[in-house]
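With one protein chain held back, the other chains of the complex are shown just where they sit.
Here is chain A:
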Amino acid sequence: MDTGAALALGDDALVLSHRLAEWAGHAPVLEEEVALANIALDLLGQARILLSMAGDEDELAYLREERAFRNLQLVEQPNGDFAHTIARQLLFSTYQRFLYEALAGDPVFGPLAVKAVKEVAYHQDHAEQWTLRLGDGTEESQGRMQRGLDALWRFTGEMFRPVEGLALNWQKLEERWLASVTAVIERATLRVPGGPRTGAWAAGAGREGLHTESFGRMLAEMQHLHRSHPGASW
């Protein structure tokens, strides 16, 4: 089996899981902290299965260098404020949900996709509920939500570049994603960002191992314990 696809999907889940876990102890309210941690743990579970398909999960998570990670640049973006995190989650969970739905019949990823799609549907719902409330909320919350979407929009084109090993209609996936995200953004009385999603001014080469500035620091934090104490256990 070609491990490239398992690595790409596994790294998406792992990296976003870690970003969400960074909210622990910092979320605006306790209830929301638990919600974000739950999403992080769902993603970590998916990452473990996917990375195990590609090799040794610990080795892959803790001992790879930055350039060997295949995750989308979107998921490695720093949390920013709560609205920024919600924007990232809306854009990614909508993608991941439709991706897993499309993979339901896949001989390799089907079993995982069928199980994980229920988790992801909840992640998407959580992000949608918050997008609606922040967007159609106060002037302050609307501004923050809009800035989050605007800042992350240029990372969304990368999601639909074909991944080797995944037999999918990527164009259809993108159309579904855009229609769904647009509907939520408009219901939330926000603007669909006007910036480019593809081409020279867009971002996104994470699948080729090129990552953005903050990713190195995130990895250092994620990997340092395992690298300092190899093989340590509780």
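Everything that follows uses one rule, which is that contacts are C-beta pairs under 8 Å (C-beta built on N, C-alpha and C of every residue); 3 or more make two chains touch, one makes a residue touch a chain; residues count from 1.
Operating definition for what follows: contacts and distances are computed from a predicted model.
Candidate names were "1,2-phenylacetyl-CoA epoxidase subunit B", "Tryptophan synthase alpha chain", "ABC transporter permease" or "ATP-binding cassette domain-containing protein", and the UniProt protein name of the unshown chain is "1,2-phenylacetyl-CoA epoxidase subunit B". When the omitted chain is restored, the residue from A:N38, A:S52 or A:Q223 that touches it is A:N38. From the options A:H26, A:R67 or A:R133, the residue with contact to the unseen chain in the full assembly is A:R133. Within the complete assembly, residues 28-32, 34-35, 38, 122, 125-126, 129, 133 of chain A touch the chain that is not shown.
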